[in-house]
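Partial complex: the chains shown occupy the same locations as in the complete assembly.
In order of appearance the chains are A and B, and numbering begins at 1 in each one.
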Amino acid sequence: MGRILMKGNEAIGEAAIRAGCLNYFAYPITPQSEIAEYLSWRMPEVGGVFLQGESEVAVGYMVFGAAGCGARVFTTSSSPGISLMSEAISYIAGAQCPAVFVNIMRGGPGLGGILPSQADYFQATKGGGHGDYRLLVMAPAGVQEAVEMVMKAFPLAEKYRNPVMILGDGLIGQMMEPVEFPDELKSEPSNKDDWATNGMETRKSSRRNLVKSLFLDSEQLEAHNRVLKAKYDRMRREEVRYESYNLDADYKALIVSYGTMSRVCRTAIDILKAEGFEVGMVRPQTLFPFPERAIEEAVRRKSCKVAVSIEMSMGQMVEDVERSVRGRCPVEWFGKAGGDVPIPEEIIDVIKSFVKELI
Amino acid sequence: MGRILMKGNEAIGEAAIRAGCLNYFAYPITPQSEIAEYLSWRMPEVGGVFLQGESEVAVGYMVFGAAGCGARVFTTSSSPGISLMSEAISYIAGAQCPAVFVNIMRGGPGLGGILPSQADYFQATKGGGHGDYRLLVMAPAGVQEAVEMVMKAFPLAEKYRNPVMILGDGLIGQMMEPVEFPDELKSEPSNKDDWATNGMETRKSSRRNLVKSLFLDSEQLEAHNRVLKAKYDRMRREEVRYESYNLDADYKALIVSYGTMSRVCRTAIDILKAEGFEVGMVRPQTLFPFPERAIEEAVRRKSCKVAVSIEMSMGQMVEDVERSVRGRCPVEWFGKAGGDVPIPEEIIDVIKSFVKELI
């Protein structure tokens, strides 16, 4: 099958199906309702289930239920809807179940607006829910990458028995781009007999599996949290993904940006390069684990005077950039949070002004 | 009135009343249900209202409703309950309403356990909900400080028209300590006529106030988020609170810890001092804004070889310590997350081992 032109939201839905996911629970919310619309007819076509919950709170627990049975399951929502799932996400992570969440972010806080935003960076990477857990968070910069990330998300969720979140924005969901789907995945997680509560009769072994996040005994809860921490540390070692841009040049500034925002930055870098003004970029593809080392190394280049976090939020990723830079150069932030995506000219002006200040 | 011996949870409830708060909405959850129990009879006694919601989701919006009318309002819960309030908290912050939240943290994630924990540091300081907002977060180390923080929380919430969160743990809630209550506050926020929807007839002016977080126009949402950011930047300048301990000595290590955890650290520091091994401590009293500068300055002391974040969580505050230290010395983490509070001997061993490694 070759490339086809698809809207981002529909491509995300189709990607889940190609990933062998037959369980989709959701509650509609702009700007991602097309995913639910698409899967409302596509899921039955492949023998899968789409169920609209009574609320996002209910959806979160439907996801938990299916995940606990070892079924491939995902949901999609937008910012306020994800907040309503916070408790369930913490439970799923605590019970070590695999599940895939897609957040097509809208402007916030509160009702906010329905235009593109990256304002849920903190919620996704630092845990909107309570307790010590982490989501593996991926941020696509286009429709093709969104498809690939969704399809990778399921095996990653199963490898770590942990929720994976795809963090997109309204542009990713609404734009049309040519897409080529990777090979389909097998429909069953490979290891689920070891932990999932899928009924005694369907398992070869005679184990009784128990899915839970309750550990009233302090030693058990401590041990449980050490198991979780070991997983998150392993993610930090094995799952960091990022893309470098123009890092061979002697750049004066390093941009860190992700998602659709990074595409504008790339254009700005190209324009600046034509002017003889070199700027490099690290684009995190995983937001947790964060490419700390790549950024730390990038700012070691002598020519680099400043690291700039460019985000469609009021200063969230910049904190991870600060941690990564470890004081090697100043860290600046530039962002917007109303729904208008900054244009290349704004980026160019900002970068120049930051560099100028430092000279 | 002199000092009286009170249980932490009850003292927190009484403090809200002394702060002139007559509206308390809550849903019971261990280990803070005594607050609801206490206020169930105490609120009516002072002409106030305690209403148990149908769920924490409902409670969050009851708080929003009262706050939007300009009434002093607070709620208390524990970790999973706070997750369920995430959406409402984002709405309240987005609509710029004052409200006070108390989170007596329990072990997590998921159901976890009911023993003391500090595992909701991220949720409180980085925003459990969606969108660009911040809570002003205070962490008491004892019952007296809890009382003072609760009583300060109301005027701070009103000054910034922003939710304030008190982050305690089960020990704070359950222990009994002598308490002296500060002078009572006036029962009415001073500025509420300017923004609250408290009914046309009761206001002197003829303004129509509107409480909302919806801004569909991108320029309006952008402007709104800049207003919010300006508030959070002002908090960073004006509201940082912390306590230093043994910073006059030539300490080899700097501990950063908060809440009840810091009391154990203090004992460990005293024991080590008796041995001639100097260790300093910065105890953040506000977690947002975080005492970044105080920590940065503290690690500049030549003798200081390492900064250690000691927390009853699996590595959350350590990220803010890393940001604050800005690469000036190594940053280490030590923590537990099962409900057992580390004892001084553990702290002593850990600090010594970190320092030893570095020599």
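Following the convention adopted for this analysis, a residue touches a chain if its C-beta (ideal position, glycine included) is under 8 Å from a C-beta of that chain, and two chains touch if they have at least 3 such contacts.
Note that the structure is predicted; figures quoted are calculated from it, not measured.
For this homomeric complex the structure file specifies 4 copies in total, of which 2 are displayed in place.
Rule of thumb we're sticking to: only the chains that are shown with their structure count from here on.
Against subunit A, in their complex, subunit B makes its touches with residues 57, 79-80, 82-84, 86-87, 90-95, 105, 107-115, 117, 119-120, 122-123, 126-133, 212-226, 228-229, 232, 313-316, 319-320, 322-323, 325-328, 336-340.
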